[in-house]
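Only one protein chain is missing from this complex, and each of the others stays in its spot.
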Amino acid sequence: MSLAPALNPFTVVLIPFIGALAIALAARSPRLRDAFCWLAPIPFFIGVLGQIGPVLEGRFAPQTLVEILPGLGITFSVQPLGLTFAILASTLWVLATPYAIGYMRGEGYGNLARFFACYAIALGAAAGIAFADNLLTLYIFYEILSVSTYPLVAHTGTDKARQGGRTYIALLLVTSVCFMLPAIIWTWHAAGTLDLRPGGILGDAVGPGTGAVLLLLFMFGTGKAALMPFHRWLPAAMVAPTPVSALLHAVAVVKAGVFVALTVALYVFGLDYLAELATRDFVLYVATFTMLAASLVALHRDNLKSRLAYSTVSQLSYIVVGAMLASQWSAIGGGMHMLMHGFGKITLFFCAGAIFLATHKSNVSDLDGVGRRMPFTMLAFFIGALCVIGLPPTGGVWSKMHLIMGALDTGESLVVVAFVLSTLLNIGYLLPPVMRAFLRPLPEGEPSGMQEAPMLCVVPLCLTAIGTLVLFFLAGHAYGLLSLGIN
Amino acid sequence: MEWLGHFNYWIVVVLMMIGFYGVIARGNMVKKILALNVFQTSVFILFISAGKIIGGSTPILREGVSAYSNPLPHVLILTAIVVGVATVAVGLALAIRIREAYGSIEDDRIAAQEADEENRQSEPSR
Partner (left out) sequence: MTVVELSPFSMLVPLIASAVCALLPGRLWPWLLTFAAAAASAVIAAITLAAAMDGPLSYAFGNWEPPIGIEYRIDAANAFVALLVSAVAAVILPWAKTSVDQEVPERQGPFYALFLLAFAGLMGITLTGDAFNVFVFLEISSLATYALIAHGQDRRALLAAFRYLIMGTVGATFLLIGIGFLYMMTGTLNMVDLAQRLPELRDTATVEVALAFIVVGMGLKLALLPLHLWLPNAYTYAPSFISVFLAATATKVALYVLLRFTFTVFAPDYSFVALPLAVVLMALAIAGMVVGSWVAIYQANIKRMLAYSSVAQVGYMVLGVSLVSVTGLTAALLHMFNHALMKAALFMALGTIAYQVGSVRIEAFRGLGKRMPWTLTAFALAGVSLIGLPPTAGFISKWYLISAAVESGHAWLVALIVITSMMALIYIWRVLEAAWFRQPAEDAPAVTEAPLRLLIPVWVLVAANFYFGIDTRLNVGAATAAAEALMGGIPGGAP
């Protein structure tokens, strides 16, 4: 990857923030604003790619920006898992930008400068989480991400949007401030460090009782991982315009949540210590329950976005389960699933938005025959669905395979059963929209013939669908990268 | 009869309680301020009492006298009296301004006026 310069991690994190500032300052001039929107993701993407070289060579030099407390500062370093998350977010930002511009124009939304500035800040915060070298840095960017996405959720300012936004911000902040922050301070107190290091920092520092409590605080404190009963924010966030749901609530925000869960499991507790903790089983079964229960709810949702939201809740729990199984296979599987599900789910959301834009249909039961009018979109939807379900020839198959292998490895047969059951449920709620769209006739009186959404929307969704297929072949590289950090 | 020997302290306590009661129980602002002054005065007496030494003379250096009363409390209380006078002045000035603004210096009447106004303010906004 000599094509991309190896910048400092902090510089990479800074790029989206600078982009946000430029967008905000260009609020008066739509042309300039759009130009900045187009431009901002590109240097960010290149910057993230530039990190691959150093990581493969095994150079993890932490970069301390400023010391906030004695011995504890805002510190960045690039580690394989974080890099995977950053690659995911930066790639999809490049693809989501034209979609967002097309969608927001097509639907005639206002306040676009605020919208795109917050969008960029959210990506910067995600990068900050990905490259954080200690829990404090991670927490800071985690909160920036929560706060910066609130204006996006409540964007339209209607009563419903504000209601959804309130649920969103309340659940995210309450869990992080009430559970995660005390857990971090407690860790600092007990271990004397917050650095994220392979093998964990808590193992020698606290007894099993304290460790068990800390695990609960960390896992339920990561509201973005949407463990039940703190999953309500994700369906509530669906009042946001679809580009937000797609990039943020299928990728950046939720993946930040599971990234934190994985990071905490790997680098704060360490897999060996994690396996000994009394509450690990409890969290594992809560996650397993969430996985199944959310799938069941999704099955009954007629609103397409809402169905996808519950599907996301369920899929996030796959990754938490992967972390809680505390085996190498499952952790790598979790990391891969973060990547695969990101591509798959963003495709699905893009399609849902495109359908709404072109036909103003938002319910699954209205989708009869839509495949004839929007063949590209529905084909992409089909591929995305395959990826989320975990069928070849998409990348999703590999991550699911690793997760199931991890479960078999640790002898958690109940979890294996749950994985299989959940996969069946995935098929049950993701394929009917496709079948309706292609196999049923259009309702009476609707014009037939191609009527796709604007090109700005259709091209990105095709690209992400192709991405899931490409990942089927690139999964080996992802495995190689992740296994560097998980040993 | 030992307690009589401390009669100055008893006076302090009685004055203090009278003053404190007045501050709390009186609705008239001028009376409140006067009660506050009584309350403060009791503390002045407390300080002055502390400075007195039985058989001590005025604190002026002269032949044939070995025990002097402590002059420091007097000095302190001179300052405190000035503070007290200033407090009363500010309090009374405020009472005059309140009388100008409300037409009364009775707590309950002013409270009634305020309640009326509060009701008028909040109604049209709803």
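Every chain is named by a letter (A and B) in the order it is written, and numbering of its residues begins at 1.
Criterion: contacts are C-beta pairs under 8 Å (C-beta built on N, C-alpha and C of every residue); 3 or more make two chains touch, one makes a residue touch a chain.
Predicted, not measured: the structure shown is a model, and the values here were computed from it.
Peer 1: For the chain that's not shown, point to the residue among A:Pro30, A:Gly157, A:Pro208 or A:Gly411 touching it.
Peer 2: Touching the chain that is not displayed is residue A:Gly157.
Peer 1: With the full complex in mind, choose from A:Leu173, A:Leu391 or A:Leu456 the residue touching the hidden chain.
Peer 2: Checking the options A:Leu173, A:Leu391 or A:Leu456, the one contacting the hidden chain is A:Leu173.
Peer 1: In terms of residues, what is the contact footprint of the unshown chain on chain B?
Peer 2: Within chain B, the residues touching the omitted chain are 20, 23, 29, 32-33, 36, 39-40, 43, 46-47, 50, 73, 76, 79-80, 83, 86-87, 90-91, 94-95, 97-98, 101-102, 110, 114, 122, 125.
Peer 1: List the chain A residues touching the unshown chain?
Peer 2: 66, 68-70, 74, 136, 139-140, 143-144, 147, 151, 154, 157, 161-162, 165-166, 169-170, 173-174, 177-178, 181-182, 185-186, 188-189
Here is the rule we go by: only the chains that are shown with their structure count from here on.
Peer 1: Using Cα averages as centroids, what's the distance between chain A and chain B in whole Å?
Peer 2: That pair's centroid distance is 68 Å.
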